[in-house]
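Quick one: structure below, then a few questions.
Left out: one protein chain. Kept in place: all the others.
Here is chain A:
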Amino acid sequence: MTTTTPVSGPHTHAPGGVTSQMGWVILALLPATAFGVYLFGWPALNLLLITVLAAIAFEVMSLRIAQRPVTPFLMDGSALLTGLLLALTLPPWAPWWIAVLGAGFAIVVGKHVFGGLGQNLFNPAMLARVALLVSFPLEMTTWVTPQPMFAEGSPGFIEGLAITFGLAAIPDAMTGATVLGETQTGFSRDLGLSETLPGVYDPMQQALGFIPASMGEGSALLLLAGGLLLMVRRIISWEIPVSMLGTLAALATIFMLIDPERFAGPGLHLISGGAMLAAFFIATDPVTSPSTMRGRLIFGVGCGLLIYVIRTWGGYPEGIAFAIILMNGLAPLIDHYLRPRTYGRTRGGKPLEPKAPAQTAPVTEKRP
């Protein structure tokens, strides 16, 4: 009879879990978010708060309906992150109901209908963005030129509320087109890039984010920094961002070399639109991307390819949300065909035969 109490096996326990992962992602997004809020002023802050609060409210409601414990699921931060990501992809001066509808669509239809966090097929924030873009093309493509907070001419707190709640119209003088939108209209008017781009595209301004854009896709550099932090912390793996941005850049280079007047170069493609935001923060969502390394590489290449095709030949100037949703739909298929070999079994699932002894000995022994 032993007197020692049994202890568990010597398994190490890594710190973390869903809450800590979500926390790191939110932390990595904060610089770009803060910059977006600064750049687009009070209306942007209102929109951000409304989206996040609405996402949390819808999360509580859905958990109640599903009769699950509210506090533990709410504290994992996933609803907060979904709301934040959605807000970052909205035009910063969009009206309040866009935010509420989008948050509701993301949380209820995008996540809880499928069974909650971990069960969803599509990235909830991207799903909501696509639904909003298809339904409300006008509101979703009204971009304002940067109106930094406290700068002269930018709306104050009260004016900001009026814009968010639809009491004041956005002055036409403050709106502008995005670079991607401008290149597409230019193309449809048979103008070459050398005529379209000057005046709307300045690589430095574009990379820093002083451009008409949605709240979070402005500053490519801050997003890149946040993404690298996540990679260093191993919250996200390198495969998706590298293969996605690499494919986008490679395609842009090839077509630019074919016809530089028609196709924009890799620099413009990488730092405009939501490429950085999507590559580091949205496509890397562990729930909706493949789980093997090769799978993630294919996923990233597919995203990059679709983004380039939609941007260049599609009807919309920006195709990131569509590309990611399409690839999300393919992720289970990728995982199915690229299933890694189980240890001790063949690819077909049969147990490995023990290796036959080396056939050095002659098969038939001759008697002396």
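Just so it is clear, contacts are C-beta pairs under 8 Å (C-beta built on N, C-alpha and C of every residue); 3 or more make two chains touch, one makes a residue touch a chain; residues count from 1.
Just so it is clear, contacts and distances are computed from a predicted model.
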Look at the options "Ion-translocating oxidoreductase complex subunit E", "Sugar ABC transporter permease", "Peptide/nickel transport system ATP-binding protein" or "NADH dehydrogenase" and return the one that UniProt uses as the protein name of the missing chain. "Ion-translocating oxidoreductase complex subunit E"
Touch with the omitted chain, as defined above, among A:136, A:165 or A:238: A:136
In the whole complex, not just what's shown, which of A:34, A:113 or A:293 touches the removed chain? A:113
Where does chain A touch the missing chain, residue by residue? 109, 113, 131, 134-138
